[in-house]
Structures are given as C-alpha cells and as structure tokens.
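Only one protein chain is missing; all other protein chains are in place.
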Amino acid sequence: MGMNEEQAVVKIKGEVDIYSVDQFRESIEKSMDQKTPKIILDCTDLSYIDSTGMGVLIEMRNKTMELGQKIVMKNPKPNVKKLLSLTGVDKIIDIIENSGGKR
Amino acid sequence: MGMNEEQAVVKIKGEVDIYSVDQFRESIEKSMDQKTPKIILDCTDLSYIDSTGMGVLIEMRNKTMELGQKIVMKNPKPNVKKLLSLTGVDKIIDIIENSGGKR
Amino acid sequence: MDNITLILPAKPEYVSLARLTIASVANNMGFSIEDVEDLKVAVSEACTNALSHSQNENGSYELTYVVDEGSLTFTVSDNGMGFEPDSVMAPQLDGEQVGGFGLFIIKSLMDQVEIVSRRGLGTSIRMVKNRSVCNEV
Partner (left out) sequence: MDNITLILPAKPEYVSLARLTIASVANNMGFSIEDVEDLKVAVSEACTNALSHSQNENGSYELTYVVDEGSLTFTVSDNGMGFEPDSVMAPQLDGEQVGGFGLFIIKSLMDQVEIVSRRGLGTSIRMVKNRSVCNEV
C-alpha cells in the first residue's frame, strides 16, 4: 500500500472469490483509514474476480461515497472489465488504464 | 531442433507423462536421423517427467549406443534430476549443466 | 464423450480447485482464453451458491464435466435447501444492489443453463458452453 497526500493505492493481487473476498474487503477498508479523497485499486495483478468481489466493490463504493472518498480501479484485465461491465459496476466506479488515460 | 556437425540438439518442453511420452520418443528418434555422434536433450524447459519418460530414455540410450551415438541431458531441473538418480538412469546417461560443466 | 467428476468439501478454500480443473479441461479442448475465463467465472458462481445457500456446513458438493466434440457441459449439484429458480428476480444493474448477480452472470456467459431444484433436497445447475469456431485462433 502506498499513498501521497491525494490518494491511497491498494495493490489487488491474485484471485478474488468467496475464499479471499474478506481479505479483499479488509484491504480496501484499511486504505480508507488514510482518509485520502481518492483510493486507487491497482488491479494490474488481479487475475480473477467474480460476483463476490462485485458485491464488495459496490459495498465499498457506497461506504467511501458517504465519507467523501472515491474508489478508482486501475488497469483491470479484460476478464475483470467484462464482469464490471456485465454487472453495471463500471457505471459507478471509474476505471483508468495503465497510461493514466480515463476510460 | 538445431545441429552443428558434431551434435543435434532437441529441446524438451513441458511435461513428459503417459500422454506425451510417444511424442518425446519421436522427437529423440527424429534427431537420431541426423546421425551426429552426440544428441543433446535440452531439458531447460522440461518441467515434469516420470517413469514413462525414464523408460524411453533407457530405450533411446540403448538404441543410440548401438548406432554409435550418445545421448546427453542438458540442464535438467532438480525434480528431473531426482528421478534420473532414483532410477539409476544418471548412471548411463551423462548430464551437463547450463554452463556446460560436466556433472 | 468423457466424464469427469469432482467432489469437493463445502468450504470456500476449495472453489479454486473447480476453476483450476475446468480451466485445464477447457484449455485442452481448445477453448479461447476468453471462453476459459467465462467458464471459470460460471463454475465459481455455481460453487459459491452451493456453499452459500445450501446450509450444508460439513457436507460436500459435486461437479461433473462432460467433454464433447464441440461443447463442455458441466453441473454443480448440492444437497442443500433448494429454491424456486423462477422466483429469482433479475438483478438491477444500476450498481446499487450488492447481491443477486450469480445466476445472472452464469446465464450471461454460458450458452445453456438449466436448474433443477427441490426444496429440502438440493439443487443441480447444468451449464453448457459451446466451442465457437470463430473464436479459434
């Protein structure tokens, strides 16, 4: 986890499923404690996610919004983007690509 | 497969088991046709081998010996070396490490 | 036609084995990378449901893969409490709803889905993915 004044960065690694989803939630919650306006979920090394992860993303997005924070997903792989789009999560959470260009 | 006047080189890749063992045999047989005195089995990318592969190694070693050729295994991984040693195949087939130093 | 059966403990840590095995089978069948990813998600969603809704704490559930020329058919069966598939509502895709995506995702990604469920007896969900010719490289 890294941060500068403006944003906290959480690296999400490996697979998010029913087994690892609690750890996924905790790592986001931990970064919320830094109270930065932006929380970047670096998804470069996230190889797999399913509905359990989508549920946490929606939950955390709502929670951060209440606190005036904002979650951004960085560099998700095609399979991750597909799920975000299928479930409509990409309508409420911004996605940025590696270059930094906004999608 | 590559060769110079003296030796043929066969790259062995992936896993040698009951499924792939015929292909393993064929690739060695093919290199024998080049009639070089030495046949190098480059095992750098051989991740797995079991008794089915050991059987072919012994078979091919005997066949090449009859024809005045010699099989050498190059750069086997620890798990491959363990099987070669366990079955005594390392007593009849020379093993060389990446640097070229003879074991 | 080849049949593979996998019986897993009803514990979250073994769902990855379902993904691992279906990915291996589908890869060997020549499914595209995208299709393999879809199959991993579909089988995981079905396993997650078998775990979450089946109240069968110390039990197990069963997966079968049927490898055919042009398709992979797989089922996930539990001995759980069962439910009425027709009464499940489609999720709202406005990003406000936290759950209820599992069956929707499965239906979106697979070519055929069939659910057989009996209250108190269990649920079996059967999914088919066709190996699309145009996806082949």
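First chain written, first letter: the chains are A, B and C, and each begins at residue 1.
As a convention for this text, a contact is a pair of C-beta atoms (placed from the backbone, for glycine too) under 8 Å apart; a residue touches a chain by one contact, two chains touch by 3 or more.
From a predicted model like this one, the values you see are computed outputs, not experimental measurements.
Visitor: Counting the whole assembly, list the visible chains that the omitted chain makes contact with.
Guide: Listed by label, the shown chains it touches are B, C.
Visitor: Can you list, in ascending order, the chain B residues touching the missing chain?
Guide: Those residues of chain B that touch the unshown chain are 15, 17-19, 48, 50-52, 54-55, 58-59, 61-62, 78-79, 82-83, 86-89, 91-93.
Visitor: So which bits of chain C touch the chain we can't see?
Guide: So the residues of chain C touching the unseen chain are 2-9, 11, 13-14, 16-17, 20-21, 24-25, 28, 60.
As a working rule, only the chains that are shown with their structure count from here on.
Visitor: Using Cα averages as centroids, what's the distance between chain B and chain C in whole Å?
Guide: Averaging C-alpha atoms per chain gives centres 42 Å apart.
Visitor: Taking each chain's centre as the mean of its CA atoms, how far is chain A from chain B in angstrom?
Guide: Their C-alpha centroids are separated by 48 Å.
Visitor: At least two partner chains per residue is the criterion; list those residues in chain B.
Guide: Where chain B is concerned, no single residue meets two or more other chains.
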